[in-house]
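The complex appears here minus one protein chain, its other protein chains still in place.
Take a look at subunit A:
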């Protein structure tokens, strides 16, 4: 069941004109921003399919940049996001991709600052609901609409236990979990969907937990 809540159907409250191409796009941008953890200095947005064909009409680019500025779907400031990004010194480039994609509403967001880089692919499946399908080369299936933790870790025994142990101690319930790796013994990634936003104190513990190299989160 892709849709679980009545508010996936009656909602979200949003700035028009399109739930998939505007609100969903904003959520993809916001997921990237949350996982990056701060404001980037350079953003490249690659649009595919219907996103590519109609982004100007729907303000898809405007909405993704709004999300990157951490605006929610109903935030009036979304309309002015391109101007705001420029004021804040964020360089934004939009790329119209001719290549096909598995889903008609696909966007890839690459963001960086002097230190780090993040690449995220998201699809907007309708009514404002999105899925993150790839993160830094790792395929995944993450709903961008619920709180989640993404952990990069060494592919070793005990890595999962060290993360879930912290969550158990903090009484945080895991709704869904996914583990993937580039190759045995190398870099791996854990995606944990949870029921509530993760507080800073828990993130700090996860960052220094055994075998974990990087921790990021998506908040509601």
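By our rule, contacts are C-beta pairs under 8 Å (C-beta built on N, C-alpha and C of every residue); 3 or more make two chains touch, one makes a residue touch a chain; residues count from 1.
Following the convention adopted for this analysis, contacts and distances are computed from a predicted model.
Comparing "Quinol:cytochrome c oxidoreductase membrane protein", "L-serine dehydratase", "Putative monovalent cation/H+ antiporter subunit A" or "ATP phosphoribosyltransferase" against the UniProt entry of the hidden chain yields the protein name "L-serine dehydratase". Taking the complete complex into account, residues 1-23, 49-50, 53-59, 74, 76, 79, 104-105, 124-128, 195 of subunit A touch the chain not shown.
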